Structures are given as C-alpha cells and as structure tokens.
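Excluded from the complex is one protein chain; the other protein chains are retained at their positions.
Let's turn to chain A:
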Amino acid sequence: MELDRIKIILEKYFEATATEAEEQELRDYFLSDGVSPELEMYKPMFGYFSQAGKERSAREVPLETKRKSFSYRWISIAAVLTLMFGLYFGKHVRDQREAEYAYQETRKAFGLIAQNLDRGTEKVAFLGEFEQTKQKILNQN
C-alpha cells in the first residue's frame, strides 16, 4: 500500500511531474531506514543529494584587499592635483619675476633717456646766449 504509493510518486519524480510535497515525501522515505529492498537501488541517489547539499566552502571572503586599490585611487588623484597646483603657482611666480625684470630694464632705459635729455637742455642753454648777443647787436644798430 505504502510501497505502491511510493512507486507511483517515484515514477512521477522521474518524469519531473511530482509536486514539491511529493518530492519531499520521497526524500523522507529514501533517507529513512525502512526502504524496501525492491527500491534499495535508489537509496544512494537521494543519499547523495542530501549529502551534497551539506558541502561547505572553506575559504574566507577576502574583501580587505579591495580597500588597498581604493586608496591608490585617492593617492593618484591627490598627486595629480598637487602637480597641477605646482605648475599653476610656478608659472605665477615665474611671470612675476619676468615682469620685475622688464620693469627694471624699462627704468634703466628711462634713466638713459632722462640723462640724454639733461645733456640736451644744457646744450640748448648756449642757444639762449646766442639770442642775447643777437639782441645786443640789434639794439646797438
């Protein structure tokens, strides 16, 4: 009676048409001690399925290593930023120095012009003398 029922379910099991409850019944039957000798050959099958479900992975999940590459990313970002700031401010300082040099040069040039201008006015003073003499002569006439 019980055996016939099991055989029917077993047939449905192989056709993959048994319900979840029937499959559970089958599992319970074959994992119990009272398996009929007629069905003994199916025992290892269900025995193996239940045993295979107990196997465990022995390795730990190494998540820490992920962190390392994470900080590498930040370090590289920081490095690029520093480099860019460096270039920017370096250019700034260089520009300032260049401007100062140009200023000094310009001042020197202006100084030269002023010197020559002074010398020019000195010479122009003689022209005044000439004018005076000319007036004297004109007055005498």
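Here are a few things to note about the model shown:
We take it that a contact is a pair of C-beta atoms (placed from the backbone, for glycine too) under 8 Å apart; a residue touches a chain by one contact, two chains touch by 3 or more; residues count from 1.
In this text, contacts and distances are computed from a predicted model.
Entry comment: the absent subunit's protein name, as recorded by UniProt, is "RNA polymerase sigma factor", drawn from "Molybdenum ABC transporter ATP-binding protein", "STAS domain-containing protein", "RNA polymerase sigma factor" or "NADH-quinone oxidoreductase subunit K". When the missing chain is restored to the complex, the residue among A:Met41, A:Val93, A:Ala125 or A:Leu138 that touches it is A:Met41.
From the set A:Ala52, A:Ile75 or A:Val124, the residue in touch with the chain omitted from the display is A:Ala52, counting the whole complex. Although one chain is not drawn, its touching partners on chain A can still be listed: residues 13-17, 20, 41-45, 47-49, 51-53, 55-59, 61-63, 66.
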